[in-house]
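Apart from one protein chain that is not included, each protein chain of the complex appears where it belongs.
We call the chains A, B and C, going by the order they appear; numbering starts again at 1 in every chain.
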Amino acid sequence: MSISDALEREIGEARAQSASTLRPTVPALEEILFQPIPLLDHGFLRVIDYMGDDAAVVQAARVSYGRGTRKVSEDRGLIHYLMRHWHSTPFEMATIKFHVKLPIFVARQWIRHRTASVNEVSARYSVLDREFYVPAPDQLKAQSSINRQGRGEALGADEARQVMELLRADGERAHADYAWMLNEDDDGQRLDAARDGLARELARINLTLATYTQWYWKTDLHNLMSFLRLRADSHAQHEIRVYAEAMSAVMARWVPLTHEAFLEHRLGAATFSASALKALRRMVDGERVDEATSGLGAREWREMQAALRGE
Amino acid sequence: MSISDALEREIGEARAQSASTLRPTVPALEEILFQPIPLLDHGFLRVIDYMGDDAAVVQAARVSYGRGTRKVSEDRGLIHYLMRHWHSTPFEMATIKFHVKLPIFVARQWIRHRTASVNEVSARYSVLDREFYVPAPDQLKAQSSINRQGRGEALGADEARQVMELLRADGERAHADYAWMLNEDDDGQRLDAARDGLARELARINLTLATYTQWYWKTDLHNLMSFLRLRADSHAQHEIRVYAEAMSAVMARWVPLTHEAFLEHRLGAATFSASALKALRRMVDGERVDEATSGLGAREWREMQAALRGE
Amino acid sequence: MSISDALEREIGEARAQSASTLRPTVPALEEILFQPIPLLDHGFLRVIDYMGDDAAVVQAARVSYGRGTRKVSEDRGLIHYLMRHWHSTPFEMATIKFHVKLPIFVARQWIRHRTASVNEVSARYSVLDREFYVPAPDQLKAQSSINRQGRGEALGADEARQVMELLRADGERAHADYAWMLNEDDDGQRLDAARDGLARELARINLTLATYTQWYWKTDLHNLMSFLRLRADSHAQHEIRVYAEAMSAVMARWVPLTHEAFLEHRLGAATFSASALKALRRMVDGERVDEATSGLGAREWREMQAALRGE
Partner (left out) sequence: MSISDALEREIGEARAQSASTLRPTVPALEEILFQPIPLLDHGFLRVIDYMGDDAAVVQAARVSYGRGTRKVSEDRGLIHYLMRHWHSTPFEMATIKFHVKLPIFVARQWIRHRTASVNEVSARYSVLDREFYVPAPDQLKAQSSINRQGRGEALGADEARQVMELLRADGERAHADYAWMLNEDDDGQRLDAARDGLARELARINLTLATYTQWYWKTDLHNLMSFLRLRADSHAQHEIRVYAEAMSAVMARWVPLTHEAFLEHRLGAATFSASALKALRRMVDGERVDEATSGLGAREWREMQAALRGE
């Protein structure tokens, strides 16, 4: 993790100032507020602010139900009910804001989640740090032969070493040439008085997708779960999944009941199609069903079997 | 259905003018373009315009997969795959626009779907027609004792008759008093030269939620399905469900492959929680599981049983 | 204002419990947290929760500008700059949540602002209170003869009195018949043992648009300003403007610098078209320009004159 001295000072100062508030407050989240969680080789994630808690979800749901059912449900049961029945608006009532440092190729996947607010470092204004992601050796894998978009087996040691060297060398060169074109060293000093230096918005086009960027990213609990459902999934690319898992752990501190319900009814759940339900009914009734007699395609059959095995 | 002469003329003219286009065109939808489908006692739904078809969904999905998989999938299989795996962006590439006449209480449920574009008649500018919804006698039911938000058994004949008379009388009076306050008859003529008439934006507050309004409503195929998933469901209020079912029939004309996949993987599908999957596994393995031993709450157990019975 | 005893107790309890937080906290907003601000005859607005402050806007903007400009701008100047140049994302970083009680016709205008989260009392679950809006006598005005959507001159005293009586009588009757159809008195007791009572979702269609509803409404600072720009404007209907003005006062407590910049660059500002700019240039150069020689239409000319007079 690469945290600047300035940021470290800022965090120290922020954590030294507490205030009194009437707002719902979550001590387990306050404990880690502002603190960076190191991710990948230079990245991090930290919570900057939050609004609401499990009770805020319940409160909003109860407005909708009104007096009629106020006393009926316990909080935990109500949250599970809302999650199981895909109610979304009560979960929109809690909000969280992160500061994230992440490689650009991860940022490109992340930004596809549109229902969020973002302020990213602009490389038109600022010079980016000399930091780029190099995968750990155990992450260097071949294209998967089953999953058309993912990684399969580890590369041989030799090929892995060569790839690693190449990624490092290309990354170094891209950043060195970026600095040369800008005509600036890492401290912002002009390198060569005889040259003007290229505009920042152009010099940065030479950087690779492994370069780190930073942003503030704010979303509500409902949209955070949509993000986690896709990005904490086993089909997500490893590098974004690392961030999603850190966010899932943050979510468990923040809204433990909602997190429990999310694992139960989203991440650990499975949806079966009308045809899959028919096959399942026969299986529950004691019939021996296999792929050929299931009425399902090969892939859907495999997916249903996996879901039943708890995978 | 109450269609003004002006609208009928407009429809006739619009259907008389055809043009040549290079755009994807769906003959089965062109057949009913502009034609009102009567709904409830005075409402209707009609398709005003559309963009894209099943092939537009496939085309967008293939951009994402690129050359690598261009020939592999057949269209139908690809659409089912996208639906099963909750891919949403390719379905956003097709768009449809409706003109709808509907009671205000239905409009209030409908507008909660935020990812759509709406232009509604403004009762600040215009005088609303003297039309309000009165339920058909077979729709007059008591509060459900099971489902806290729905209807249960039919009212007794006497009570039904009294309710009907009351709804009719109150609706008539609200509209008559609206006209009196506006000081305008149905043709816009001043009723009483000695009075000014109340501003439209105020007079309308006296109308009931059964009053009909109209709007143009435009959404994409993905968000149309989100709408249908909630509003064509058996838990939706009857009156909005009538509209959702008409829209579902329109969708079947427009994008038949997507509609088939939608029935299979959304409307006819069921999601089982992590705990429900565990219980299901035991059942498939031949174990006898009942509510008490299932590890599920009473309500979730009932819902799982219903899903397995295909309800 | 009609606040139930239950709500009053809830507010007392909430204001009695303070906690320590590291989050940005705004004492001027904490002062009024949870407290209802009475509006119209039975409505209110109260702040339930908030996240961020003026500094959160600045912080997000500085992430985008990066190190390069960190020290250059003062907070106030930066916020004015962001507002003048229509930067929106930094203002999305602060969030506020309101509990609002409001007439349904106001709710229908309000809900058109789609970028917000809402949980409304559901009249399918709950019985609505016997409360409906009756305008104050000085609000009873005729249709404006200039502005096609607004109010003009006050009604004559006689007509005003008749309108008032009529609104009151119709409102009373609608609520009485609602209770009769539900077969429930105000305390939820069955009125007539021989009747079933009509389902809530149907009985409510007889209520008028003046009936009060409630919701939790959450939005970010950017979208709050979009709301205020339209609804605190002189063309907005009086009844929603009353809410918008209360929210504007809340905003002034919460983010005083942003509020100042909002008045300066949005509410108090004016946009001139390319043609208006040409006319303005001639005027500044000392030429005498009138409507006929301005190159503008009559209405745009009037609007430009009004803007120059500070109206």
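The working rule: a residue touches a chain if its C-beta (ideal position, glycine included) is under 8 Å from a C-beta of that chain, and two chains touch if they have at least 3 such contacts.
This structure is a prediction, so every number in the text was calculated from the model and none was measured.
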Subject >> Chains on display which the left-out chain touches in the complete complex >> reply: A, B, C
Original post:
Of the residues B:41, B:75, B:120 or B:245, which one touches the chain left out of the display?
Top reply: B:120
Subject >> Residue of A:9, A:85 or A:195 touching the missing chain in the full complex >> reply: A:195
Original post:
Hey, which of A:77, A:150 or A:268 is the one touching the hidden chain?
Top reply: A:150
Original post:
If you put the missing chain back, which residues of chain A would it touch?
Top reply: 103-105, 108, 111-112, 114-115, 118, 122, 124-125, 133, 135, 139-144, 148-153, 155-156, 159, 163, 166-167, 170-171, 173-174, 177, 180-181, 195-202, 204-210, 237
Original post:
If you put the missing chain back, which residues of chain B would it touch?
Top reply: 14-15, 17-25, 30, 33-34, 49-52, 56, 59-61, 63-69, 89-90, 92-93, 95, 97, 99, 117-122, 125-127, 214-216, 218, 220
**OP:** State which residues belonging to chain C touch the missing partner chain.
**Re:** 65, 68-69, 77, 80-81, 84, 148, 263-265, 268-278, 280-281, 283-284, 286, 297, 299-300, 303, 307-310
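Going forward, only the chains that are shown with their structure count from here on.
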Original post:
Classify the inter-chain contact topology: is it line, ring, star, complete, or other?
Top reply: complete
Subject >> Interchain centroid distance [CA atoms averaged], chain B/chain C, Å >> reply: 28
Subject >> For chain B, residues contacting two or more additional chains >> reply: 148
